[in-house]
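Mind having a look at this structure? Questions to follow.
Every protein chain but one is kept in place in this view of the complex.
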Amino acid sequence: MVHNEEFSGKMALSVPALLELRGVSRSFGALRANAEVDLKLEAGTIHGVVGENGAGKSTLMKIAYGMIEPDAGHLLIDGVERSWWRSPREAIQAGIGMVHQHFMLAGPESALDNAILGESRPTGRWSFLPPLLRPLDRKGAIQRLRKLSDEFGFDIDWTAEVETLPVGVQQRLEILKLLDRDARILILDEPTAVLTPQETDELFKNLRKLTRSGRSVVVITHKLREVMQFTDEVTVLRAGRVTARLKTKDTSAEALAEAMVGRKVVLRVEENGKSRTPVSNESVLQVEALTLAAARDNGKPRLNQVSFDVKRGEVVGIAGVEGNGQSELIRALIHPSHADCRTSGQVRLLGVDITHTRDSEIRSLGVSVIPEDRHEEGLLLDRSLEENYLLGLQRDARFSNRGWIKRAQLRTLVNEALEAHDVRPRDAEAKARGLSGGNQQKLVIAREFSRHPKCLIASQPTRGVDVGAIESIHSKILEARSGGTAVLLLSSELDELMGLSDRILVMYEGKFVAEHRRQQGSSPYDERAIGLGMSGVIQ
Amino acid sequence: MDEQNWYQSAPFQLAASTFRLAAPLVFAAMGGLLSERAGVINIALEGFMLMGAFAAAVGANHFADPWMGALIAGGVGAAFASIYAVFVIQYRANQIVAGTAMNFLAAGLTPFFCKILFDVSGSTPTLPIAVRFGSEPIWGAWILLALLAWLWRSTSVGLWIRFAGEHPQALDAAGIQVNRIRWASVAASGVLAGLAGATLSVCLSSSFSRSMTAGRGFMALAAVIFGKWRPVPTALACLLFGFLDAVQMRLQGVQIGGVGVPVQFIQILPYIATVIVLAGFIGKSRAPRSLGLPFEKV
Partner (left out) sequence: MNKSDRSWLGRALESLQPILAVLLGLAVGLAFTRFAGESPLHVLKVLYQSAFGSSYDLGMTLFHTTPLIFTGLSVAIAFHAGLFNIGAEGQLIWGALAAAVVGHAFPHLPGVIAPWIAVSAAVIAGAIWGAIPGWLRARRGSHEVINTIMFNFIAAGITSWLVIEPLRNPDTQNPETAPIGEAFLLAPFRVFDDAPVGPAFLLALVAAFLLWLFLNRTSLGYELRAVGQNEHAARTAGIDIARIRIFAMAVAGGLAGLVAVGEVLGNAGRFKVGFSPDYGFMGVAVALLARNHPIGILFAAFLFGALHKGAMDLDLETENVTRDLALVLQACVILSVSAEGAWHWLRRVGSAGKKRG
């Protein structure tokens, strides 16, 4: 194996790429996750791999790491072609390490045990035993790891159980684990999804240190700001294909965005020249001083004195980096009786206190929900479209009579809804799993809108949805608004929020730190100001 | 009465029978622990044990040597457990369903072969004292515990088993084959449950008899849960359950104030205790996170 020192300081073109993938293809059933993808990772660089959800980034990286075998393609390490990894073990031995989006850490085990999992260093005295039975050299390991962590300025309590460590520390642990295995190629899958802006900066500072010592880093992300700010090179994927391969300094966020989504105008919500109908003064949803205690005893509260209201015919957007309490807020609103929601404060719907109401009653009061994760929370994937349409409506008078389901009526209404919302295939008996992301979401929206909600809570309504479907979803939301629905909108796409919202509340660490009202004109919001709020600069 | 030796005194006798009755539980529970911590639910422990008890009786009978009985019991346990492993690991059969089937299979096969070998389906011929174990299995259980506890904490394989049940993806990502670890763990649980069965038929009694495990496999499983899926607490739970069993046996038929002692209530204490612990009324007993889930790559 080549030692790291050989690479330090050399970045000349004559040095072969540390890792090169050529013409990689991989299909899952009918889905082509990767189609003839090329990726070239130069020594000593941070390489961004960007693309929307489902563009094939994770598949590509799992191929590079030996977790998935490609259908076709070539693998070159240090410019030398070799056969594909048969397992991650081979990739690890060749110096590739991966930090997965969901950390590969066992919560109840110690940080140290997590770090030394999978290592098999010979330990002199016990070498007569088979490797399996040799005692773990925890003392030696801790010395090695301390040295490494000092080198990069990490600080980890090695005896602590992983589940007691903050997320940022867990991530550092993952990186140290790889360094300890002599990884010189680090792949990080969506590393900043769970980090605060400060932690993100910290992470990239550390990654930069790694590249200076000759290692290379691949960062998979869909956050363009990070790509522009921290990477040296970028590869853009769209629908499984490479659409751009650039040096970061030669490109712009707009150009990358275009390559990602494939058309110029992204997420600009058209108003069709119509002026927005004015918001009424009647509050539909009122939240007062809602506080949600920390999941653990010593942590910060997940929601801290949150107060706001949503009026009839108003779209209120909530902006914030993921993990700043948005999901918790939604959960506290729709599952107030859930044990995990130890709340104080008050939630009122149309003047009725629903703080301690049963979930089912809240829904029947006229609340519709477009959940953040439609697979997990929105659909019965192995059931028909018809049964999925019925979910939550099974006691609605249109579909049931004294507890019996009106089957003929259901079928008629489902077919109408599939038609009206352009869900494909238009087959009430098709399984939900077989639909594309966009069609699944349209089905959810068809269902949730069918009850003519007084209040709509929509989380990430266009995540992982194709461009055509995005437009139709946006227009449905604005239609509902015109019809007098109060809409609470949560999205990680700032453009979407700015396009749809009458007001934007900025959330940071469980609190609202700013409120922005829609201005007249072509740029209704000050994007920079919102960004500052999201990053915690304004508090 | 005064001339009794100390080892004939009631407390000592009770302690001795506690350890005797706990021994098969410890063996089986350690087997259950291995399998469960590796992520495979093991309600087939009962069946493994029954096969072991039968194999040990046959082996000891044939070779006139209890050690051969134990050896064969371990081997048969491993083979039988391997069938279970093939179904739940390779073929992704539901672990509870397949476990139920293994228990049926053991309950059916043991009298079936017993009839073929000895022409009676109820029990194997009585083993003479010389062909039975004395206290070896009782010591063996605790030696096994010490060995396992060390393996658990201090070796790679212990670490891997823990991860196989808690976070198999992490183990896979570290380049170790999860299903191989699970396979080995289930096979090992077969060996240990086989030895537990051997303890029953060649140590605690003198022959194999139809369904002689009488729920001890499930009780061992209960001990694993009561011990919160950790070796030493699990063994202590076995000891407690063994103690209850010993007390119960002593009180059988005893009248207090003209009323028989309801020993059945002592017999069900282990199960009630397990329910209480599992419900988190006394501390929380948390199962390995991936227990019962087949591991599939990506």
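Each chain gets a letter, A and B, in the order it is written, and its residues are counted from 1.
Operating definition for what follows: a residue touches a chain if its C-beta (ideal position, glycine included) is under 8 Å from a C-beta of that chain, and two chains touch if they have at least 3 such contacts.
The structure displayed is predicted, hence computed values, not measured ones.
Remark: the absent chain touches shown chains A, B in the intact complex.
Only one of A:T159, A:Q394 or A:Q519 touches the absent chain when the whole complex is considered: A:Q394. Among B:F87, B:W152, B:F208 or B:F243, the one in contact with the hidden chain is B:F87.
Screening A:L145, A:L379 or A:A469 against the full complex identifies A:L379 as the residue touching the chain left out.
Taking the whole complex into account, chain B touches the unshown chain at residues 41, 43, 83, 87, 90-94, 96-98, 100-105, 107-109, 111-113, 115-116, 119, 121, 215, 218, 221-222, 225, 260, 262, 264-265, 267-268, 271-272, 274-275, 278-281, 287.
Mapped onto chain A, contacts with the missing chain fall at residues 29-30, 334-335, 338, 358-364, 369, 371, 376-383, 387, 390-392, 394-395, 400, 403-405, 407, 434.
By our rule, only the chains that are shown with their structure count from here on.
A straight line joining the Cα centres of chain A and chain B is 45 Å long.
The part of chain A that touches chain B in the complex is made up of residues 62, 65, 67-68, 87-93, 98, 100, 104-109, 113-114, 116-118, 120, 131-136. Those residues of chain B whose C-beta lies close enough to touch chain A in the complex are 151, 154-157, 159-160, 162-163, 166-167, 169-177, 286, 289, 297-298.
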